[in-house]
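Every protein chain of the complex appears in place save one, which is left out.
Each chain carries a letter (A and B) given by its place in the written order, and its residues are counted from 1.
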Amino acid sequence: MNAPLAIPLQAKDFKSDYKPVWCPGCGDYSVLAAITKALAMLELKPHNVAVVSGIGCSSRIPAYTSCYGFHGVHGRSLPAATGLKVARPELTVLVASGDGDGYSIGGNHFLHACRRNVDLTYIVMDNHVYGMTKGQPSPTTEPDWSSKLAPGGTGLREFHPLVIALASGANFVARAFSGDPNGCASIIVEAVRHPGFSFVEVLSPCVTFRPEQRAWKDAVHPAPVAPTDDPARAARRIMTDDGFNIGVLYKGSRPPYAGRPAAPTASIEELECAFQL
Amino acid sequence: MRIPAIEASYEAFMSRAYAIEVEAVERYTQFADQLEQHNNREVAGVFRKLAEIEGLHAKHILDEMGWPSLPVLPVPYASGEPEGPETAPFDSLHYLMQPYHALEIALRCEIDAVNYFEDIAAGAADERVRKAAAHMAAEEQEHVTLMRDWMKRVPRPKAGWDEDQDPPRMSE
Partner (left out) sequence: MTAGNILLEAAAHAGYYALMTRTSGPQIRGGEAAAMLRISTYATDGQDDRFQILAAIDWQNVQRFASELPLGAASLILGDPAQGEPPEVFTKSGARYVPLPLKALAAKVSGGWPNMVAVGALAGLVGLPAEAVETALRKSMKKGLEGAIAAARLGFSTIETTGAFRLEPPRKGTARWLITGNEAAGYGALRGGVRFVAAYPITPATELLEWLSPALAKVGGTLVQAEDELASINMALGASFGGVPALTATSGPGLSLMIEALGLGVAAEVPLVVVDVMRTGPSTGIATKSEQADLGIALHGLHGDAPHIVIAPNSISDCIAATEWAVGLAESLQVPAIVLSDQYFGQARAVVDPPAFQDRKIERLKAANGVPYKRYALTPSGISPMAVPGTAGTEYTADGLEHNERGLPSSQAGDHLAQMEKRARKIAQLDPGEAWASIEGEGETAVLTFGSCTGPAREALAREGCRAKLISMRLLSPAQPERLKKALQGVKRVLVVEQNHSGQFLRYLRSEYELPADVRSLRRPGPLPFRPEEIHREVVKP
């Protein structure tokens, strides 16, 4: 009797034994499952993967994996990941963030990371709220959502991360939903495989501060058309969709950032010639 | 529930059935861990028990097939298909949930599993696969009964079960 097909590592090999402290019901559990499944599917090894994050519930994720991790400061996951990937191009670098960490304090770095197009995969768990600090509006929160800091709502139009990513030059843009971990995993696989800056926005409900987001599972639907390679077209589609189109929406062909270390052509001492009289 | 595009062979089907059980074990174990972290030991215990039950079913398949003790999951579940029928979604939990809720979740999984296997029993091309699927469906139906009986023995949650006087805390 034949044994079933073997794959070298499974999703559970990419999980550490450190138990997550997210609220039961949190979408981030699914994203963690999706990431570990994706890494297994990609046949990577945990020691060749690094997960870089900032601050927030979603940013807790590195220690929950068995990969190398960097839990940095609020909003600065993208530059840290950029430095890491440029210095160590052979590593697979995933960046994890949330809508607050990534689109508010991290907003500027988001623009430039898309523009710079370093080969990274940026996974943002968007729950339209600042969860860790107990429920303040985030850049993607609806204008009429009431909170202590902004009773009656901020009145501000929501940030549109996918369009911003397209306008700034991201090479791969996708929207995923935590309620479908396997679908999310296959999007992440594609994102990692795609060269350059791959951006995956994951709708990941916050069970504690936005319990009404349970309704998202009825609102999401697969994107009706295949991904385009025309950023303007993709942007138009995204600006006019209902925000629940799930799938890979844009796959570009910009060459990824080229500034990797090259083989040395001079010794340190040879540099002294420039100063010697 | 659509019939997954598995190979027609009996081995592939059993391997998939095994994967379903293993995924269920992992998921229930994760649920137990989460609830333990949130000091809901009673329900954590229920999920551990559920994990055990699924684990037994998994072992049963192993014994039947004569496979070595550490087989691996086939690739199917990372290719965009839904998770296995016995894998409850993460969003089904609430930190204040009661045993009845956990069993409700498990019951739904078992019913989904019955439907899943019945569909294959009705539609698969290979006769051996149809027979095996029918057998699986029957086993899952036993589990359905098990869950329903268990649910009768636990108290039904009263209104206000999810109220917590303590407000959420900031941790970072």
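To be clear about the criterion, contacts are C-beta pairs under 8 Å (C-beta built on N, C-alpha and C of every residue); 3 or more make two chains touch, one makes a residue touch a chain.
Computed from a predicted structure; not experimentally measured.
S.K.: I'd like the shown chains that the missing chain touches, ordered by label.
M.R.: Within the full complex, the chain left out of view touches A.
S.K.: Determine which one of A:C26, A:A40 or A:L84 touches the chain that has been left out.
M.R.: Once the missing chain is taken into account, the touching residue is A:L84.
S.K.: Since one chain has been left out of the picture, which residues of chain A touch it in the full complex?
M.R.: 18, 45-48, 50-52, 62-63, 66-73, 75-76, 78-88, 90-91, 108-109, 111-112, 116, 259-268, 270-272, 274-277
The rule is simple: only the chains that are shown with their structure count from here on.
S.K.: Could you state the distance in Å from the CA-based centre of chain A to that of chain B?
M.R.: Whole-Å distance between the two chain centres: 29.
S.K.: Which chain B residues qualify as touching chain A in the complex?
M.R.: My answer: residues 11-12, 15, 18-19, 26, 30-31, 33-38, 65-68, 71-75, 77-83, 89-95, 97, 167-172.
S.K.: State the interface residues of chain A toward chain B in the complex, per the touch definition above.
M.R.: The touching residues are 1-7, 10-12, 19-27, 29-30, 33, 37-38, 40-41, 55-56, 132-135, 178-183, 185-186, 189, 205, 207-209, 214, 217.
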